[in-house]
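Please read through the structure below; I'll follow up with questions.
Every protein chain of the complex appears in place save one, which is left out.
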Amino acid sequence: MLLDRDKLNACVQCGMCLTSCPTYRELGVEMDSPRGRIFLMKLVQAGRLEPDALFARHMYLCLGCRACETVCPTGVPFGSLVDAAREVIEQNRRLPLVTRLVRDLAFRHLLPHQARLRLLGMLLRQMERLGLLTLARRIASGRLREALRLLPDLSARSFVPGDVATTAPGSARRGRVALFWGCLAPVLLPNVQQATVTVLRSYGYEVVVPEGQTCCGALHLHHGLRDDAQALARRNLAAFDGAGNEAIIVNAAGCGAALKAYPELLRGTTEEGCANRFRIRVNDLAEFLALLPGPPQSASLKETVTYQDPCHLAHGQRVRSEPRQLLKAIPGLEFKEMPEAERCCGSAGIYNLLHPELSLFLRQAKIDHAVATGARIMVTANPGCQLYLQAGIREKRLDVEVLHLAELLVRAYGTRPGG
Amino acid sequence: MYKVIQPTTADEIAELLRSAQSKGTKVAVWGGRTWGQLLPDEETAPDILLDLSRMNRIRSIEKDNLLARVEAGVVTAAVRTAVAGEGLFYPPDPTSLETSTIGGNIACAAAGPHQLKYGGTRDFVMGLEVVLPSGERIRTGANTQKSVAGYDMTRFLIGSGARFGLVTSAILRLLPKPQYREIVLCAFLSSSAGVSAALAVMKNGMTPAAMELLDGRCLEVDRDAWASLGIARRSVGVAESLLLFELDGVEASVVGQRAQIERLCAQQGGAVVVTLSDPNTGTQALELRRRLLIRLMAAHPIWAMAKVAVAPEQFLAAWAPDTSPTVPCGQGSGCLCCFAHAGTGVLHLFAGTDPARGPEEDGALTRTRTVLRRLQGVGGTLLGIYGPARHALGEAEAIPSRLAEALTTIQRSFDPKGVMLP
Partner (left out) sequence: MKLSPSFKQKIRGIVVGGKVLSEPGELYCYSYDATRMSFLPDLVVEPFSARQVADVVRAALEEGVPVVPRGAATCATGGPLPVSGGIVLSLTLMNRILEIDPGSRLAVVEPGVVNGDLQAAVEPYALYFPPDPSSFRVSTIGGNIAECAGGPRCLKYGVTKDFVRGLEVVFPDGRIVDTGPYGSLRWPESALIGLVVGSEGTLGIVTKAYLKLLPIPAATRSVAATMRTISQVGEAVCEIFSAGLVPAKLEFMDGFAMRLVDDVYKVGLDREAAALLLIEVDGDPQGVEEESAQIEAICHKVGVSRLQIARSVQEAELLWQARSMLSPSVSRSADIKINEDIVVPRGRLAEALQLIEELGQRHHLRVVNYGHAGDGNLHTSFLLDNDPEQKRQAEAAVSELFRLVLRLGGSVSGEHGIGLTKVKYLAWETGEVGVTAMRKVRDALNPGMLMNPYKIFMEPGADAIQRDQRLT
């Protein structure tokens, strides 16, 4: 059975998860709490309830933020349980044709193919240049419009591996790292990729971007397409199984969590051992940098900065103090902790397209908290969060910049892109 | 005419009530003959009056468990003295504590100035031994402060008089005796200054063990005694007020609290602060406060008093210019005195009337009625009216009918023959 009974039985229904769950807080019903969702899973697992439309509704209303895992006293792995539940749902239902086509187009024919994504990026840039995107945003409605609104400034071209040069001069070579660059990030947020490389090089690391890597598969796993996720995982394992044992750096919290979960994804398959070896090498950028003596030479930034924890970094990977440590170490930087920094910003993969009201509510709360700190820069560590928050800031025309941690570090370290 | 019986054991009472049930005898209970309790009259007409004053043993004081087991007829002051001897402290301090009994305190949920920091009788009784109207004996509550085993019958019975049964003994919760205690008196040139100072103390996050507010006329009935403590009225006719603070804790804490109070009172301008760290003078001050009502009653044979609960910020409504006359007490138009448990918001309006005038013409009663209306207008609740002239102040607020019904039903199930008189 896809739903693991032992994992489910770890839940003793104590209820400590309720108020850390954003959907329970806003929707106020037990079915939209982690405890309720698990109980429904238990019933489906025991054959007492059908994985019907109600089941699907509440499973997909989950943000996947895993804030519940942080407070759960018995260590219930809620994230993986809800993924398994969605797998059960997809196996038991057939989405309407159009929905299925759009999903398959995006998940199977676009995200796993860098070249196609780059093409799409080029297309969008042209449309932006010609003012067509602005037009499209105005005439489109519903989900399409929300998606278009998310698009950031597309002036810079996509980041390509060829952009990577050698180690920055003047800093002693410490070693080599491999970069996992994700799928959409190189296209939509090329600056972040560039900044990541720049920062790593400024710490003395040569950065390689192995070929053949592909989308991490998180989105697929979170939408019940486990087989697709496994296939993508295998491709990534092969791509990174190259020369050395160097650390694999990820700058996207969602991807990082997914990569670290490859051993579980491939449990019981022949690649399990490979996945274990792979997992040990995976580091979020902040995790990796925090272990190094730094910051380098002439770091300085006179700004008030706050930090928004991406769910999959704080709850999914338990990386909280490292980004803060890096920020606080910068001379001149005033760090302000925002209230509810760990609470989901509402982006949650494509959740913000599927359930816009709740996402918008969460995003607004997050932006209000950030603004209340007086910070001029909000730092995050996940492209999904970054895009969504940027869109929100743009809409309200606020004087707050949303930067990826890498982008802020580059600014602070004073290193120019390209070394 | 009724028969007075003075039982010495709970078994006697049980036997008595058992036979009362079968014969339909009416039973009333008499405690410490405190000022609030009137002798039964023709209206209530009991057949038997139970006087529990002979059940006055302190059965045990368990220092390790911080509790005392006492019979209902023990005088409250005796309990306080006995436990103090063991280094312990029984906080409830109804002003009648010299004469009232624990049983009486329980029957009317008595509380005093310590309500502010500690609470009243209701907060320091952990369990009871009760004889039900049927003659059955039950124990309520527990030997421990924390217990949620079924309904809190203890808190249900406290304040209920003898309606549902007779309390024969109680398990009292004790605290360790604070290491240090001080009384601080602050006298102000006006009533509003006193009220403001009290509000400032609360706003500063302080919780003194007691904070009592008395207006100038209250001080007059014991003028010499107050003067001997350092509080002299400046001149007759000027409205003044006094705040009496009781501070306790470790010495460093009390000293700190005192300093804060001095600072806050000084901000009210013209305040005189007297610190009584000597236990004797401190006790004298508390004594003066306690006997205030008795003295007022003695000075005004026909009196009425309203006890009102209102937000402390609204206290000034009781001392507005039109209710504070320049004419001193006793000179023809009666006297309105106010005193309050300042932090908890319980205000007493004492109207001492001029016997020569009727209730409608009497100035004090008229002013009291005005003040009452004003207080009720700002959310105050009348907790009770007392005294021979109480009817002139109006009616006590009615009990919500659903609640009255519920109580009657419960009463009937405990006492089908209606043997117990409240």
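Think of it as A and B in the order they're written, each chain with its own count starting at 1.
Just so it is clear, contacts are C-beta pairs under 8 Å (C-beta built on N, C-alpha and C of every residue); 3 or more make two chains touch, one makes a residue touch a chain.
Being a predicted model, the structure only gives us computed values, none of them experimental.
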Omitted-chain contact residue, chosen from B:51, B:98 or B:313: B:313
Hidden partner chain, touching residue among B:6, B:53 or B:143: B:143
Selected from B:178, B:230 or B:394 as touching the chain missing from the view: B:178
Interface residues of subunit A (partner: the chain not displayed): 12-16, 18-20, 28-31, 36, 39-40, 43, 49, 52, 54-55, 58, 71, 73-75
Contacts of subunit B with the absent chain, listed as residue ranges: 62-67, 87, 108-109, 119, 122-123, 132, 136-140, 142-160, 175-179, 199, 202-203, 205-207, 249-257, 260, 309, 311-313, 345-346, 381, 383-384, 399-400, 402-404, 406-407, 409-410, 413-414
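The rule we apply is simple: only the chains that are shown with their structure count from here on.
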Whole-Å gap separating subunit A and subunit B, where each centre is the average of the chain's CA atoms: 64
